[in-house]
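Heads up, one of the protein chains got dropped from this complex, but the rest are sitting where they should.
Here the chain labels run A and B in written order, and each chain numbers its own residues starting at 1.
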Amino acid sequence: MAEIVATNQTILVVGGGISGMTAALEAAECGKQVILVEKNPTVGGRVSQLYRYFPKLCHPTCGMEINLKRLRANKNVRLMTMTEVTGVSGDAGNYSVSLKINPRFVNENCTTCGACGEAVDVQFDDEHNYGLGQRKGAYLPHAMAYPQRYVIDPRIIGTADADKAKSACPVNAIDLNMKGESAKLTVGAIIWATGWRPFDANKIQPYGYDRIANVITSVEFERLADPHGPTGGKILRPSDNKEAKNIAFIQCAGSRDRNYLKHCSRICCMASLKQSTYVREKFGDEGKASIYYIDIRAIDRIDDFHQMVKNDPNVTFVKSKVARIDEDKSTGNPVLHGVNTEGYQRYANPHDLVVLAVGMEPSVPVGDFPIKVTVNEHGFIEQDESNGAIFAAGCSSDALDVNRAVQSATASALRAIQVVNRAAGMEG
Amino acid sequence: MSANTAVVERYRNSFLKEVEANVEEGQWVKMCMQCGVCSGSCPLGPAWDHPPQEIFMMIRAGKRDEVLTSSSMWMCTSCYNCIVRCPRELPITHIMHGLANYAHRLGIAPKNQPTRKFAKLFWDNLSKKGRVNELKLGIALYFMNGLVSGIKTALKMAPLGINMVKTKRMSPMEYFGGHGIKDTKGLHAILKKAREIEAAKMQKF
Partner (left out) sequence: MADVKIGAYICKGCGIGDRLDTKQLAQVATRDAKAHVVREHDFLCNADGVKMIQNDIDSEGVNRVAICACSRRAKTEAFRFEGVAMTRANLREGVIWVRPATDEAQETTQEMADDYIRMAVTETKFMTLPQGSEKATYNRHILVVGGGISGMTAAVEAAKTGYPVILIEKTGTLGGSAGKAWRRIPQKAPYANPEDTGVAALIKAIEGNSQIKVHLNSTLTKTSGAPGRFAVDITTESGSTTTENVGAIIQASGYTEYDASKLTEFSYGKAKNVVTQAELDAMAKAANGAPLKNKDGKEIKSVAFVQCAGQRSTKEGHLNYCSGHCCLDSVKQAMYFKDANPAIDTNIIYTDLRTPGAGGEDFYRSGQNKGVTFTKGQVNEVTTDGTVKFKDLILNEDTEEKADLVVLATGMVPNSGVDIEVVKQDEPGQWKSNNESVLNLDYRQGKDIPLLKQGFNDSHFICFPYETRRTGIYTCGPVRRPMDMEQAMEDATGAALKAIQAVENAGQGRAAHPRSGDLSFPSFRREGCTQCKRCTVECPFGAIDEDEQRFPVFNEARCRRCGTCMGACPVRVISFENYSVDTVGQQLKNIDIPDEFSEKPRILVLACENDAYPALDMAAMRKIEYSAFARVIPVRCLGSVNTIWLTDALNSGYDGVVLMGCQKGDNYQCHFVKGSEMAHYRMSKVNDTLTTLNLETERVATYEVAITDIERAPQLINDMAATVEKVGMSPFKF
């Protein structure tokens, strides 16, 4: 069992996305001891897969750089990647947590020189690009990955590729015998920040995500626009790698729908409005975006962004939940069918590419929580006294945009500090 | 006072409330959020003057006459696409039939609407003996729009009819009486009772 120093004055943060990182750093910068666990090989979560944020159109990597700098500089945070929480027992102020630490097969000697990646032949779907591209069996998850250390895909262990990787490493950083470990630690409070995952678009059968090449999801579209993405930032459609200049965005793809997710995922309207600006950014006046929506939820101050996009003559708004998508076999164009409910207009509109604004689903399915918390029917953790000192942060608590997720994480950090301060006898 | 005038009096303020009280599954109308996926999913969509989602909005807006005299809800073929797709799980098919039936009961449904005519013929045919007499139903349909068109259609369909008789798929004898269910009397009693209940409902307006 791995040795980890933690006490009932330690705060455990589960999940290293922007919410978890924020919660961990905010608490640590108040002087608290924090253990931050992340199941993936790198922190950063979903935001590291975004090209730009709404409404500023700034780059998430910019804030990530600051947060990584904070993380590197702060000795109060201990980061454990490739680690999952398997069980929690105990009560507020004194929890016993079981962890499972998966092997990375690469130790701290790694300098990210890249020799192992070059040596390995086998490729896998690149998770960072939602499978739109491939990566090697020895890889750095992405350019901003932290810890800045390669990972050996467990699927190559025992193959010739693993040995190639090992022998290519000039600094003896690869340890193919690394084993998974378990650990137990005591903490005073837990911040649950496991975030969200995109709703599985295959389930929305009439939209043909599974059978029409040029129907993609909004998260995939982010990767297409990103210079670090599989197309180097060019908006090329999957069927023929041609530039997609006439793009449809379908709102509520899985959200506000009893057949899929009942809740509104909050972010998708703004995300599509934002993505419509990518079309203009890349193609200027040649780019056309059409947004099919039920209600545009550009909530509060940021409605001015909505107004700005609305004033763009190249962006069309259609109040309609699209009924179905067919493929025009000759052109590969998806054709959208439905009714514009503003005055009853039927349409059959061909587009170069369709982007489904997929909903936000909590990462942890309702039945799979290793912790006892109050979860609502949508899978989000509710604030409730019976949760003890387990506090949800970010999209574990509701469908939130980044700004609100960070706020939520900051608030959770305070709630956790209150518990550990009580444990330390510091309460006022 | 006709039943129609009576309900107009009673629900002066709200057609929505009238629908909720009197139309099968009418209480669902208020749950619509105007996404339009029902209208877009309907295979007969283009044939509708007012697609379902618009009808729901018209109900809320109090457009009573336009809705009840409309031919739109008679277009529904019960494919259930709309119900499957509706994000709010509205039983749209049922509501459409409910509205049609309600308009029919009030006597304000469009007179020459073919679906309505067919439905009436079908029902009259069925309710007589508890079974559909296909031969009689077919002939009745041929003559639905008058004698001349009836004869024309009958002549056109004659070869098919003869083939069906030859292959014993149809018996010309059915035209004379035809067979029914065991307890026709019982069926008639049930239907009578049902009619009484419905009539009582209308009386309350």
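Here is the rule we use: a contact is a pair of C-beta atoms (placed from the backbone, for glycine too) under 8 Å apart; a residue touches a chain by one contact, two chains touch by 3 or more.
Keep in mind it's a predicted model, so treat the numbers as computed, not measured.
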item: Touching residue (missing chain; options B:Lys30, B:His104 or B:Lys117); value: B:Lys30
item: Residue in contact with the excluded chain [from A:Glu29, A:Glu243 or A:Asp312]; value: A:Glu29
item: Identified contact with the non-displayed chain, of A:Pro60, A:Pro230, A:Gly254 or A:Gly287; value: A:Pro60
item: In subunit A, positions touching the absent partner; value: 18, 22, 25-26, 29-31, 51, 53, 56-67, 69-70, 72-74, 108-109, 111-113, 143-144, 147-148, 170-171, 226-228, 256, 262-264, 266, 295-304, 307, 319, 341-344, 376-378, 380, 382-384, 398-400, 402-404, 406-408, 410-411, 413-415, 417-418, 421, 426-428
item: Where the missing chain touches subunit B, by residue; value: 13-14, 16, 30-31, 33-34, 53-54, 57-58, 60-61, 63, 88
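Rule of thumb we're sticking to: only the chains that are shown with their structure count from here on.
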item: Between subunit A and subunit B, centroid-to-centroid distance (C-alpha), Å; value: 51
item: Residues on subunit A engaged by subunit B in the complex (per definition of touch); value: 206, 252, 256-259, 294, 319-324, 337-341, 344, 346
item: Residues of subunit B defined as touching subunit A within the complex; value: 33-37, 39-41, 45-46, 50-51, 53-54, 84-89
